[in-house]
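A selection of the complex's chains, in situ.
Naming follows writing order (A and B), and every chain is counted from residue 1.
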Amino acid sequence: MKSFRRELWFNIPTRRAFKNITSEVQTAVSESGVKEGLVLVNAMHITASVFINDDESGLHQDYEKWLEWLAPHEPVNRYLHNRTGEDNGDAHLKRQIMGREVVVAITGGKLDLGPWEQIFYGEFDGRRKKRVLIKIIGE
Amino acid sequence: MKSFRRELWFNIPTRRAFKNITSEVQTAVSESGVKEGLVLVNAMHITASVFINDDESGLHQDYEKWLEWLAPHEPVNRYLHNRTGEDNGDAHLKRQIMGREVVVAITGGKLDLGPWEQIFYGEFDGRRKKRVLIKIIGE
């Protein structure tokens, strides 16, 4: 069994954004030499997500609006978490909706994705360095 | 290490439905010959889910009502995504609540599920052919 590990680092200039990381994950799969296996891709921070959906800007705006309805950023004192001095209580909730991680099959050395599946990093508390973990196992 | 891959195809006649696929996943596990490992089961479409919960019709109606409250289908122009000509903006949001995938342990050649755990395909934009990927690794 082979294993392979890589971190992807980001410094998103805005509080919230969605970034397509599919090609970076495919590059890691190719470099790993794994032909059949699984790849785990997870946010290493608890105010960010990794998820799979469509690379369509209208949809991303729909997500932004929807997540703000589900867990508004303001007023920041609506979250007890923000009594710690943080202002990111909403980001911890938004991340639960969008998820921490995805697990994707590797088949024939490629990400085994459906036709519209793209892997995204979802940032909900940006403007600082944060990272994603890619872990591959297989043969 | 062994690996095994299978697609399950569906053509759900309604826009939304939940379909129990536990026996199809167990069949794949049995045919794989894997006794100890993991099975990934994921929707290959971004308007569908694979999730684990109870096979109880009242609960499924509760999910249907709840998801419509969280992300109503109509009016379709409430979603910017639908400016692309689609009418499935809601389906992309519902799928994030219910999730893309499950990973289940394989122990002694069987799905290692709790007593009430059943695996479901959740369709949110049906009336066309769509598929689920089963990927198994182990020994």
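Simple rule for what comes next: a contact is a pair of C-beta atoms (placed from the backbone, for glycine too) under 8 Å apart; a residue touches a chain by one contact, two chains touch by 3 or more.
All of these numbers come straight from a predicted model, not from anything done at the bench.
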Copy number across the full structure, from 2 displayed chains
3
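FYI, only the chains that are shown with their structure count from here on.
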Could you grab the centroid distance between chain A and chain B? Build each centroid from C-alpha atoms only and quote it in angstrom.
20
Touching chain A in the complex, chain B uses residues 1, 3, 5, 38, 40, 42-46, 70-71, 79-84, 89, 92-93, 95-97, 99-101, 103, 131, 133, 135, 137
For the complex, which residues does chain A have touching chain B?
1, 36-38, 51-54, 56-59, 61-63, 66, 70, 97-99, 102-105, 107, 112-117, 137-139
